[in-house]
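With one protein chain held back, the other chains of the complex are shown just where they sit.
For clarity, chains are labelled A, B and C in written order, and residue numbers in each chain start from 1.
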């Protein structure tokens, strides 16, 4: 929220990618691995993503522009994330998606290897949507190292996601598709919370989940809602990058 | 405990609201959401609550005076919490209540969606009272986003609370009504502890809960008891706002 | 480990009480409540314990000399812990005991309200001894606030402890009796670890506990063993009071 020099929409998008990386690291959603991207604000066939680097260390200069096939647009020679195809394939399949998070958050992992379905049970997690498909790379690609390392695998994952907000990846983690970076971060932060609450509630007995109407009512919050911004701002401050926040328009 | 300039009762109440917010954030009872208020020390038809802001960022200038209907008394134009009606409705229904906390503390959430009753099992949690009703907004308002956003909903919640200390809110969190801010904070901090201990004990087998006599014996501690103050002071120091503590009278 | 002015045994004991308090707070064994004492190095009918204060805030000037009945020897007027009788009663009953810790560590609490017995299953916890009695204040004192607030209750607790290292207190916490402060701290730190490991292992199926011979072999480590000192030194550094460490003799 500084009043410094004018910032272009691209510069702001890059700053927001940095903030998003730092928040995910600070809140424990990602560790040395995991990544977050935003669709390019001027060219929907490109997205902005860090070079291969732990999210907690990402700075503006690390953010690279990729085309949807995962090629660095300006030929940046620095090693990219092996799994950047997750991002391009989802932007390709879902024009309305503006931000993608991929993470291995521990609390979500048990649900990726279980037949017990993950579903939203607390209102902060309504954004994950009513249905969370589980995608298993083994179904179509046999024994791999589980990483999504080419467009064929990325597109298969995007098909697994379908029209939903989040897809679980067996033995690996999850990927979320959101309408904005603050929404993507919100999903990232509350996915593990919701998973822990559901797992614990299942041990207590029968669970009263959110109804479809409740999920839709809450998840329809606009991505620029003040309550959404409040969390984005707070998590950025906690992550030590409050100085990167730009004034809301 | 500074010996600086004389502080009025209203200024002290505002400082205490700041301390309470910071403690709840630092102890993990609230995150970007949740809020805490105190009844106005001079006018029981008003209460003091922060503007819409993450509790960990609240400062004195953020605290606004509201009437019981949730209207800012001096017309402060800054966005208020959408759920401020929780506070007003409880102050309206319960004249002896001096402080209200609303939080989504993770460990409590499983009990809000389960038929297993939460009850105090450790003496530090005797303040939550012998009975914790669960209020479900769906009962009287159908499918909503679960937020308490008007006086009708606030009053329904207050009826759910009845004469108890704490009401659980299905899929949402809990609200506590206390005789002072230190007591409200104490309830807020020990609610998750007690919930985790009970959940774990249930897995070990049969549980020996506190008797009603034990709950009453402990919960009758005066709100200005030194042992109550000891925790308030410690948590304030941990939260980095020990400088806001005022000398005990 | 400084080479400053000569420190008497009493001064060293007071420093060690401060270190012990800070370690217990930093490692999460105590919060605003809980306390730790050492028997007076020159007079076995006295012990050193802080005034009523959160352990994380204790400094040398807060440590008071008490007789075994819990009376401040020099008439110090500052409020003492309400539960100081725990300490005196155990020093009275057990001449070989040199240090006492009382704590409410969360992970231990489920075992205080359950019929499932807590027992050492990892070698670091062998110091808690083969048998951990559970004392219930209700047995002899009926409905109370569960606090041990006079010598009759303290002595009843000491009888519950008997010749063991640790006694669990129903719905309250535990008290450990050790041969030195480093040993008392070690028990305090590993009690919750052992409790969590046992609870988790019980969920996995049958548990292979430590044999009595293994418990005795490990617990016979001398209280001044270098491996004991290593932990004391490390935890003191972590707690930010490494400067209070005195050279080993």
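By our rule, a contact is a pair of C-beta atoms (placed from the backbone, for glycine too) under 8 Å apart; a residue touches a chain by one contact, two chains touch by 3 or more.
For clarity, every value in this text was computed on a predicted model and none was experimentally measured.
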Chain not shown, its touching partners among those shown:
A, C
Touch assignment to the omitted chain, from A:110, A:163, A:226 or A:240, lands on A:110
Given C:200, C:224 or C:243, the correct residue touching the omitted chain is C:200
To test your reading of the contact rule: which positions on subunit A touch the chain that is missing from view?
31-33, 52-54, 56-57, 79, 82, 104, 106-107, 109-111, 113-116, 136, 138, 142-147, 170-172, 199, 202-203
Which parts of subunit C face the unshown chain closely enough to count as touching?
121-124, 126, 193, 196-197, 200-201, 203-211, 213-214, 216-218, 220-221, 226-227, 230-231, 233-235, 237-238
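The working rule: only the chains that are shown with their structure count from here on.
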Taking shared residue numbers divided by all residue numbers at the interface, is the value for subunit A and subunit B over half (same) or under half (different)?
different
Which angle of rotation, from 0 to 180°, maps the CA atoms of subunit B onto the equivalent atoms of subunit C, to the nearest 5?
90
Subunit A and subunit C, separation of their C-alpha mean positions in angstrom:
46
Distance-wise, how many Å sit between the C-alpha centres of subunit A and subunit B, to the nearest whole number?
32
Could you say which residues in subunit C touch two or more other chains, in rising order?
none
